[in-house]
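Of the protein chains in this complex, one is absent; all others appear in place.
Presenting chain A:
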Amino acid sequence: MAEKKVGSRREFLGKASALRVKMVILGSSGVGKSSLALRFSKDEFKNSSPTVGCAYLTQVVCLHDVTLRFEIWDTAGQEKYHSVTPLYYRGAHAALVVYDISKRESFVRAQLWLRELEKHYIPGETVVGLVGNKTDLPNIRQVSLQEGQSLAESKGLVFMETSAKSGEQTSELLLNIAHRVNQRTMDKDRDLTEWREAECVELYQGNRPHPLTACCPIGP
């Protein structure tokens, strides 16, 4: 219903409407995914406890010619939820893979997440960002800037180091992703659905990948 071709309809979109962008945040436990998500949506920082399942937040980003409504899926890093994570990253326009620059383990894990993502995506479909978080802890850094950069370059990813705690580079990151998503949808003629207040929500586009079979058991 609210589905419209971006290219053709873009000029008609009023200020009240925005294009929906699904963005998923992945990464191992404790790297600051929820803190990043909270920065994105509310520009706040709180010491949060581990996420249960997945948190859903939104933020509207205005670019010069279009307004994007980011639907941010902040996934739990804990292993027990990994089986359900595909539920959240399916059909995402953007994915951020986050690691903690002060924990090498999380960087290793991030590479696994990237590989996992690659399995489910046609390259070029999804904007993938690699994020080294916690730059507020330079003294205990274990992953160098170059390492992150070269990994991102080798895979053609957006790369940024941020601090969700201080807010350093977080809005830049979101803007960067927004531009890329916007660019890609224009290039690829990929549809973004329009989002309108108080209108019934259309879940996914028709061309989403087939639901993964390796999902966790369906409830009773």
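Methods note: a residue touches a chain if its C-beta (ideal position, glycine included) is under 8 Å from a C-beta of that chain, and two chains touch if they have at least 3 such contacts; residues count from 1.
Everything that follows uses one rule, which is that contacts and distances are computed from a predicted model.
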Tell me the UniProt protein name of the chain this structure doesn't show, selecting from "Vacuolar fusion protein MON1 homolog", "Signal transduction histidine kinase", "CCZ1/INTU/HSP4 first Longin domain-containing protein" or "Protein YIPF". "Vacuolar fusion protein MON1 homolog"
Candidates A:29, A:67, A:149 or A:171 - the one touching the absent chain: A:29
Contacting the left-out chain: of A:54, A:158 or A:186, that is A:54
Listed residues A:82, A:120, A:155 or A:184, member touching the removed chain: A:82
What does the interface between chain A and the hidden chain look like in terms of residue numbers? 28-30, 34, 37-38, 41, 46, 48-58, 72, 74, 76-84, 87-88, 105, 108-109, 112, 200-201, 203, 211, 213-220
